[in-house]
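Single-structure report; data block below.
Removed: one protein chain of the complex. Kept in place: all other protein chains.
Letters A and B mark the chains as written, and numbering starts fresh at 1 in each.
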Amino acid sequence: METAIFYIAALVAALATLRVVTHVNASHALIYLVVSLLAVAVIFFLLGAPFAAALEVVVYAGAIVVLFLFVVMMLNLGRTSVDRERGWLRPGMWIGPAVLAAVLLVSFVFVFWGTDAKTSGEMVGPRAVGIALFGPYIIAVELAGFLLLAALVGAWHLGRRYLEERRGADDFPEEEGANAEEAAPEASAEGNA
Amino acid sequence: MPVAVPIEHVLALAGLLFLLGLIGVLVRRNVMFLLMSLEVMMNAAGLAFVAAGARWGAPDGQIMFMFILALAAAEVAVALGIVVQLARRFESLDVDNADEMYG
Partner (left out) sequence: MSGMDLLWLVPAAPLVGFLILFVLHDYLPKTVAAVVGAGSVGVSALAALLVGIDYYEAGAEPTWQLLWTWMSVAGFDPAIRLYLDGLSLAMTGVITGVGFLIHVYATGYMWNDHEEPEGFARFFAYMNLFVFAMLMLVLGDNLLVLFLGWEGVGLCSYLLIGFYHQDPANGYAARKAFVVTRVGDTFMALGLFLMFRELGTIEIQESLTLANAQWSGGDTTMALIIGLLLLGGAVGKSAQVPLQTWLPDAMAGPTPVSALIHAATMVTAGVYLIARMHDIFLISPEAQLAVAVVGLVTLFIASFTALVQTDIKRVLAFSTMSQIGYMFFALGVGAWSAAIFHLMTHAFFKALLFLSAGSVILALHHEQDIFKMGGLWRKLPIPFASMLIGSICLAALPFTSGFFSKDVIMLTAFEHESHGLVFWGGAAIAAFMTALYTTRMMIVVFFGGQRTEAHDSSRLNMWGPLLVLCALSLLGGWFGFGVVAGVLPDGGLSEFSHFSPVAIITMLMPFLGIFVGWLVFGRRIIDVEALAASKAGNALKRFFFGGWGFDWLYDNAVVRPVMWAARINKGDIVDWIYRITVAVTRGAHHVGSLTQSGRLRWYAANMAFGLALFFLIVLGVIG
């Protein structure tokens, strides 16, 4: 019974992922991505990793995909972008990458097929994960902290307004209010000079 | 109620997901889809780790998955910042616009 659930979840994950890659509408593709991630979460649970399954749902399907959704909405990818997306995706373009991927998949499977090993079927709960994480892996946790901090600083920098101002405020008339205040001292300084 | 499934089936699924993501990276010109495909690929790598951990009943696979999660979060934060800048600068999400750094 549970084994059947595993294969059903695997099928769902594969099909949903296929739709993520092929869909022309960004919002719909994101919904398919959520489906794919939930299916993988189910698989995690069946493999005896409930903590990973929970994180998959909370962080991946929750936080990261929502972040994507924000950007999609901010960039206002509407009907025109769907049409443009159709124009970009010509059928012939799929052939090369598909062949390449098929070769790789065959190679992958060929490597590990027939090992005749099964997963243990044991539950490895959050307690065991936490003990290992803050035991032997503590350095890696610290490094992950650094990585996230660097990403935070990087994202903040990339999102700063002056990067746009360098090109001139005229490009974004809808943000005029915020720009005008910051640009004013500069303009007067130039006038004096 | 964990189950015992053949490890190669799980790994095959991980490989399939990974390669679907790869196809997406290679085909899509829209940078949003490109990033989604990247997420798919990372998720597939996480699945492979968890499966390997489950093979031995050890927590290490899950821990590696968590690091991949942290990596994905960091990557998405920076990448989406770049996407916003790209969209403002080129008024398009076509990643091929940003090809100025050729040799």
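Note that in this section a residue touches a chain if its C-beta (ideal position, glycine included) is under 8 Å from a C-beta of that chain, and two chains touch if they have at least 3 such contacts.
Note that the structure is a prediction, hence the values are computed from the model and not measured.
Q: I'd like to know which visible chains would be in contact with the absent chain if the whole complex were considered.
A: Displayed chains contacted by the hidden chain, ordered by label: A, B.
Q: For the chain left out of this view, which of B:V3, B:L22 or B:I63 touches it?
A: Candidates B:V3, B:L22 or B:I63; residue touching the omitted chain: B:L22.
Q: Please identify which residue in A:V103, A:A117, A:I138 or A:L152 touches the non-displayed chain.
A: Only one of A:V103, A:A117, A:I138 or A:L152 touches the chain omitted from view, namely A:V103.
Q: Using the document's contact rule, name the residues of subunit B that touch the chain not shown here.
A: Answer for subunit B: residues 22, 25-26, 29, 34, 95-96, 98-103 touch the chain left out.
Q: If you put the missing chain back, which residues of subunit A would it touch?
A: Interface residues of subunit A facing the absent chain: 96-97, 100-101, 103-104, 107-108, 110-111.
One rule holds for everything that comes next: only the chains that are shown with their structure count from here on.
Q: So the centre of each chain is just the mean of its C-alpha atoms; given that, what is the distance between subunit A and subunit B in Å?
A: For subunit A versus subunit B, the centre distance works out to 7 Å.
Q: Write out the stretch or stretches of subunit B touching subunit A in their complex.
A: Subunit B reaches subunit A through residues 1-13, 15-17, 19-24, 26-30, 32-33, 35-37, 39-40, 43, 46-47, 50-51, 53-63, 65-67, 69-78, 80-85, 87-89, 93-94.
Q: Quick one: which bits of subunit A touch subunit B in the complex? Just the residue numbers, please.
A: Those in contact with subunit B are residues 2-3, 5-7, 10, 13-14, 17-18, 20-21, 26, 29-30, 33, 36-37, 40, 43-49, 51-52, 55-56, 59-60, 63-64, 67-68, 71-72, 74-75, 77, 81, 85, 88-89, 93-94, 96-98, 100-102, 104-105, 108-109, 112-124, 128-129, 131-133, 137, 140, 144, 147-148, 150-152, 154-155, 157-159, 163-164, 167, 171-172.
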